[in-house]
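Every protein chain except one is present and positioned as in the full complex.
Take a look at chain A:
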Amino acid sequence: MATAAATTAPSWTPDQPMVCVKDVRKSFGAFEVLKGVSMDVAKGETICIIGPSGSGKSTLIRCINALVDIDGGSIKVEGQEVNDPKLDKLKLRRKVGMVFQQYNLFPHKTALQNVMMAPINVLKEDKAKVEDRARKLIAKVRLTGKENNYPGELSGGQQQRVAIARSLAMRPDIMLFDEVTAALDPETVKEVLFTIRELAEEGMTCILVTHEMKFARDVADHIYFTDKGVIVEHAPPAEFFENPRDERTKTFLGQIL
C-alpha cells in the first residue's frame, strides 16, 4: 500500500513489533494518567487491555493514533515515532483505524456513505471503486440491506458495525477498539464481538479495551491489566486468568468474574 509505505520507517520489518509503546507518560494538568506504560504488539496479534475505570486505558490507546499527545516516552507504529513533532499525524491515522464506545458515526450520511466518505475525501480514491469496497464491507459486518439507512435508524449494535466497516474502508494495518460494546445491550454485544473476532482471525492487528472478560480470554493473544496509570501485569489469557500474580489483578478479577 502506497500510503502505508510512505510513513513506515525504512528500518522497520514485519517481524519487529508493529506497535512499540515504551515508558509512556501523560498528564492532564497535575493529574498523571499514564505513569510509564510499555507494551509491544506484534503484527497480527490481538491485545486486550483491561482494568478499572479511570486507569488510563482509553488515554493509552488514543496516544497510539496521536489523538492524545504524550508527555514522555515513545510510541512507535511500524517503526515510526508517533511522538515526533514532525510526524504527519494524518498519515499515521490513515493506517490506524479506531472504533469508539459511542460509535460516532456521521449522522447526516447513510451507512454506506459513512463507509465511503473517508476513502473518497481523505484518500481521494475513485468513487466507484470505493463504493464497491464499501458494499463488501457492509456485507462483511452483516448489514446488507441497511446501506441506505441513516445512523439514527440503526440499532446501537448495527451502528457500531457500520463504524467498524468505516474504519476498515481506510485499509488500516492496525485497529483500535475502545470499549466498543460498553454502550450496547447484551444481545447486540454478540454481533459486534463476532465481527471483531472475525477480523482478529483474519490476521488484523487489534488492540482492544474491553470489559468482556470471556471474549478477551477467547480472542486475545495477550492481556494487559492496567491500574492507576501503570501496567500491573500482562500475560497470555490462560495464564492471566488462571494464575494472576498481583493482588490488584486478583481483586479486579474477583469483582468482575
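In this section, a residue touches a chain if its C-beta (ideal position, glycine included) is under 8 Å from a C-beta of that chain, and two chains touch if they have at least 3 such contacts; residues count from 1.
Keep in mind that, in the parts below, contacts and distances are computed from a predicted model.
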item: Hidden chain of the complex, named as in its UniProt record, picked from "Nicotinate dehydrogenase large molybdopterin subunit", "Amino acid ABC transporter permease", "Cytochrome d ubiquinol oxidase subunit II" or "Threonine synthase"; value: "Amino acid ABC transporter permease"
item: Among A:Thr46, A:Ser167 or A:Thr195, residue touching the chain not depicted; value: A:Ser167
item: Contact with the hidden chain (one of A:Trp12, A:Tyr150 or A:Phe241); value: A:Tyr150
item: Candidate in contact with the missing chain, chosen from A:Pro14, A:Gly54, A:Pro107 or A:Gly203; value: A:Pro107
item: Absent chain, residues of chain A that touch it; value: 65, 67, 90-91, 93-94, 96-98, 100, 102, 104-108, 117-118, 121-123, 149-153, 163, 166-167, 170
